[in-house]
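Written out below as C-alpha cells is the structure these notes cover.
Missing here is one protein chain; the remaining ones are kept as they sit in the complex.
For clarity, chains are labelled A and B in written order, and residue numbers in each chain start from 1.
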Amino acid sequence: MDLSFLLAGTGKTMTSFFSMTYLFAFLPVCLIVYAVTPKKAKKYVLLAESLLFFWLVSGALVLYLILSAVSVFCFGLWLDKLQQKQKTALKGLPKEEKKAAKQKHLRKQRAVLALGVLIHIGMLLVLKYSEFFLGNINSILSAFNCPFRMYIPKFIMPVGISFFTLQAVSYITDVYHGLIAADRNFPRILLFMSFFPQIVEGPICRYGQTAEQLWNVGQIKYRSLTFGLQRILFGMMKKIVVADRLDPLVKKVFDEPNSFDGGVIILAAVCYTVQLYMDFSGSMDAVLGTAEIFGVKLPENFQRPFFSRSVSEFWKRWHITLGAWFKDYIFYPVTSSKRMKNLTSSARKKLGNHYGPLAAGGIALFCVWWCNGLWHGAGWNFIFFGMYHFVLILSGNLIEPLVKPINNKLHIKTDSAGYKVFQIIRTTILVIIGELFFRANGIASGMQLFGRIFSDLTFRSFDGGLLYRLGVDRYDLIIAAVTVVIVFIISILNEKCISIREALEKKSLVFRWCILYVLILYIVVFGAYSFGYIPVDPMYAQF
Amino acid sequence: MERLIEILEDIQPDVDYKNCTDLIDGHFLNSLDIISLIAELEDEYDITIPAIEIIPDNFNSAERIMKMIERLQEED
Partner (left out) sequence: MLTTLKNTLKGIVFTVILFALLLLASAVFIPKDNTKEVWKYDYTANGFLAEPKDTIDVLFLGDSEVFSGVSPLRIWEKYGITSYCCSTGKQRLWYTLEYLYQFLENQSPKVIFLETDLVLKYFSVDDLILHAPERYLPVLRYHDRWKQFSFTELWQAPHYSYLDKYKGYHIYGDANAANTEKYMDETNESANMSKMNQLYVDTIFDICKRTGAKFVLYSTPSTKNWNMKKHNRTVTLAEKLGVDYIDFNLLQDEVKIDWDKDTHDKGDHLNYYGAVKVSDYLGKYLSETGILKNHKGESGYGSWNTAFEAYKKDVEKKLNIKYE
C-alpha cells in the first residue's frame, strides 16, 4: 500500500479559512464531531482536530510542531526545577548571602532561558531566512569577484511557523519570569501551540491568555455558535467581496512598475492597503469567530487601525498581538537591560525628560522594527518597511516637543475634530506609502513605483481602456467601494463603543434573520469567486 | 509615596498622580516615560524591575506602582 500520502498532506487548499474545503467540509465535520463528544473528551478532540488540520496542510511537518511543543514543555519543566532548587537553597540564608546566591541561581536559569529561546528562534532563522542570508553573502562574494559561493539549502517551512514560534518563546520567557507556572500537562501545551483556527495567521497568544480556556472547552452554546458564525460571515464579506476583487488590479500594477503613471500607482497603493486590511482583518474575523464557536476568546488583532492619529498608534491597533509581542519580549527587555538603564539615567540628566529616554527607547525601537520587518519576510523590502516605520515613529518622537509650541502659536486646537481628521489622514497616507514598499517586488521596484508618483503624476492612463488593462471593471471598483463604506460605518459605530452584534441581538428574530439573509446574499452575489476569478491565498499565511 | 509622586512629576508634570488610576490605559504616560520611570525607580529604591513587570496593571496608578516596588523589595 502506498503510504506516501502520510507525508504529503493535501497541500495548500485549506490554508485559507474561506476556502470551500475548510468552510464546507473541514469545519462542519470538526464541529459535529466535537459536539457529539462527551464533555470530558472534548479537549482531546479539539487537539486531534488541530493536529489533523496541520497534517492536512503541511503533511509530515506536523512532527515539527509536535517537537516544538515537546521542547517548550521540557524547557518549562527545566526552568521550574531550577526555580524550585533556588527556593529551597535560599530558604534560611541570611540576607547578605541571599543576594549573591540568588544571582548564581538566576544566572543558571538565564542560561536555560537563552538556550530555549535560541533553539526556537534559531530554527525559525534557519528555515525561513537561510536562503536570504546566504543569498546576500553570495552577492557580496560575487561583488568582490570571489570564486566561492555558499551552498543555499532549500527548506520546506511548516505552515504558521512564524506564529507558533513566537508563542513558544513567550511561554518559555513567561515561565522564566515566574509569570506562569510551568505546565506539567503536555497535551495542554500542545493544544496551546496548535489550536487550528489560529495556526495559519495568528493571533499570537500568550500562554496565560488561552491555554486554560482551550483546556476547559465545553459544550457549544447556541449563542456562541450564532455569534461565531456571524463573525465568520462578516470576515467573509471583507475578504471575498473586497480583498479578492481588488487583487488583479494590485497584482498588475505592482508586477509592472514601469507601465503606469503616478495616478494609477496611487490608486493601486490605496487598493493594496485596503486589500491587506480586508484580507487580514477578515481572516481574523473568521479565526476569532471560529474560536468563539468553541467558546474560546482569542485576543483581538485589530482595533480599527485607520482611526489612528499617529503611526505609533496605528501599530498599536494593527496586528496588535504581534506589536504586543515585540513590546513585551524585545522593547522593554532591551530598555530595561542594565546598560540601557544607565544610559537613560545619564541621558536624562543632560537631555531632559523628553530626549533622555529616547536614546535607549530609540535603540529598542530599532531592534523592534528590524525584527518586525524581517518577521514579515526574508527580503530587503521588508527590512526597508521596518526601517521606514522606525524612522517615522522615532522622528515623531523627536519633533514632538517642537510641534507643541508651533501649534500653540498658530492657535491650532489639537483636540478639535478638524485636527484629528488631519492627523488620521496624515497617518493613513504614511501607512499607505509603507505598504507600497511592503508589497513591491524588491526595494528597487518600490523606489521606482514611489518615484513615479512624483515624476509622472498624471492621470492620462485613466482612459476607457485602463480598467480593462488592470483586469477589473467599473463595477468591481464600485462594489468594493460600497463595501468599504459599509465596513467604515460599522467601524465608526464600534469606535463609539456601540456593539452592532449586541444591538442586533435585542431586535426581533425576523429583523435579525433579514439582516443575515441580506449579508449572505450580498456575499453570494458580490463575492469575487467562481467563474472568472482565481482564488487568492490569505496574505498573512506567507509570513 | 511622596517621593514616588515627586519622581513621577519630574518625568511628566501635568498629571494628577494622587487620583489618576489609568496612567497607562488613559495614555498619560507613554513608553518613553516608562523607560525613564523604571531607570529612576531602580536607582531610588535599589530594585530591579524585570521587563515582565512592565504591564499596564502595575503602572496604572501611583498606588499600583508603590505596591509593585514594595513587592520587588521584599523579593530581593
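Things to note:
Definition applied: a residue touches a chain if its C-beta (ideal position, glycine included) is under 8 Å from a C-beta of that chain, and two chains touch if they have at least 3 such contacts.
Since the structure is predicted, the reported quantities are computational estimates derived from the model, not experimental observations.
Within the full complex, the chain left out of the display contacts the shown chains A. In the complete complex, the residue from A:20, A:111 or A:351 that touches the missing chain is A:20. As for the chain not pictured, it touches subunit A at residues 10-11, 13, 19-21, 24-25, 222, 473, 475, 509, 513, 516-517, 520-521, 524-527, 529-532, 535.
We take it that only the chains that are shown with their structure count from here on.
A separation of 30 Å divides the Cα centre of subunit A from that of subunit B.
Here subunit B touches subunit A in the complex through residues 10-12, 31-36, 38-40, 42-43, 49-52, 54, 76, going by the rule given at the top.
Per the touch definition, subunit A reaches subunit B in the complex via residues 99, 173-174, 177, 179, 327-329, 331-333, 335-336, 340-342, 344-345, 348, 353-354, 356-358, 360-361, 397.
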